[in-house]
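One chain of protein is taken out of this complex; the other chains stay put.
The block that comes next holds chain A.
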Amino acid sequence: MNPSRTLATARRVLRQLSHDPRTIALMLVVPCVLLTLLKYVFDANPRTFDSAGASLLGIFPLVTMFLVTSIATLRERTSGTLERLLTMPLGKADLLVGYALAFGAVAVVQAALATGLTFLALGLDVTGSAWLLLVVALADAFLGTALGLFVSAFAASEFQAVQFLPAVLLPQLLLCGLFVPRGDMQPVLSGISDVLPMSYAVDGMSQVVHHTGVTGDFVRDLAVVAGCAVLALALGAATLRRRTT
């Protein structure tokens, strides 16, 4: 890996985004609008908003980054730019980490806006620190980027890439404990939810909601999310081949 090539890649991805202000606006504004909506959906029971709102602060960055990254990488694969880059002295890690850095930067802004809004304007009541929510949101964004990079290898068109969102993320959303506590599910489903990374993204958030300071479970949840992201990046690197048929 070469830092200047990695940074050049990150800057290039951000430059591409800068030519597309509508996408930036959607990435930043939609989570805020949805969280505001949720606040008034749970108008009668603010306690539910505290837990669901915190969970969603973790889920939004994951979903947005997954979607944006999978399409961006797919374009790279289908437009011939990937083939060209791989005939040049660019390491696979330079490309993957460059993407992760660029979308990570967007995720920082997105998470800061969403967290700031829910805390200051929507009155989310959380025992722990808002900074910890931000840390989890970032880890989740990193996971979304990594998963998006990985699944883009299995999509031949943008139609297929978009379908990976319901295929890969919706089951995790149903099983992550947002709707029903994971322990109350049918045992098989509960077992499945134990091996899905989004469960830990949401668990990490609820640790912050219910505890002050950094708990052991919080560290474990964060480590699982980051570990899954690194694994997905490594698998993504394996799908980038310099020689193709």
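Definition applied: a contact is a pair of C-beta atoms (placed from the backbone, for glycine too) under 8 Å apart; a residue touches a chain by one contact, two chains touch by 3 or more; residues count from 1.
One rule holds in what follows: contacts and distances are computed from a predicted model.
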Protein name, per the UniProt record, of whichever chain is missing from view ("Protocatechuate 3,4-dioxygenase subunit alpha", "Sulfur carrier protein ThiS", "ABC-2 type transport system ATP-binding protein" or "Glutamyl-tRNA(Gln) amidotransferase subunit A"): "ABC-2 type transport system ATP-binding protein"
Sole contact to the chain not displayed, among A:4, A:45 or A:186: A:4
Absent-chain contact - pick from A:86, A:189 or A:214: A:86
Residues of chain A in contact with the chain not shown: 2, 4-5, 8-9, 11-12, 15-16, 19-20, 79-81, 83-90, 94, 241-245
